[in-house]
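Sharing a structure, written as structure tokens. Questions coming.
Every protein chain except one is present and positioned as in the full complex.
After this line comes chain A, so read on.
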Amino acid sequence: MAEQLSRTHPLEAWLPAFAELSGAVRISAEPFVPMTVLRADPATAGDVRIRGAALPTAPGSWASAGAGWLIWLGPDEWLLTGPGAAPEALEEELRTLLRPVGGSAADVSAQRIGIRLGGPRARQVLAKGCSIDLHPRVFTPGQSAQTTLGQAGVLLLALGEDEFAVLVRSSFGGYLASWLLDASLEYAAPALTS
């Protein structure tokens, strides 16, 4: 009798450690969400609306598109997350939208997984391994950055004042989860009493 393998999240093994963190830093794994990379010339695709949102043209920015995010990746490249949709359906939906303006869409759902960071110390945790300016006046909600965190390349989104999403290649997910847990250790541990 063949053994049945059940589907698990790439970060399944880290979830108990995430759950044990205190309120100063909260880490959780984002559920699986279909993602599509869009390529289009911003000059011709200016009028295209992706789930109600225009393609963001400012470098390092993201916009809400339906329940997902529409993230700037380059001057002619964007990433759309589409929670709830089937990956193939999302790709087809975007192709239909972008084909008339000479753009393209490709499903990259298997590429990245999401980790969500929250809490008053989340910025400090990220700043330990990330060289970009994460000051609350500089890295404000609505901004994104493709950079390195620890040794992993990540796509960092500022969702709120103290709320961040880190999209990382799934094979780097375990490394990054361990790195984040280590970086949040000093904020998670109860204060020493003498």
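Assume a residue touches a chain if its C-beta (ideal position, glycine included) is under 8 Å from a C-beta of that chain, and two chains touch if they have at least 3 such contacts; residues count from 1.
By our rule, contacts and distances are computed from a predicted model.
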Candidate names "Ubiquinone biosynthesis protein UbiU", "hydrogenase (acceptor)", "Sarcosine oxidase subunit delta" or "K(+)/H(+) antiporter subunit C"; UniProt protein name, chain not shown: "Sarcosine oxidase subunit delta"
Using the touch definition from the top, which of A:G74, A:P100, A:P120 or A:P136 touches the missing chain? A:G74
Which one touches the absent chain: A:V25, A:V125, A:A145 or A:V166? A:A145
Candidate in contact with the missing chain, chosen from A:G23, A:G46 or A:P59: A:P59
In terms of residues, what is the contact footprint of the unshown chain on chain A? 59-60, 73-75, 77, 131-132, 145-148, 153
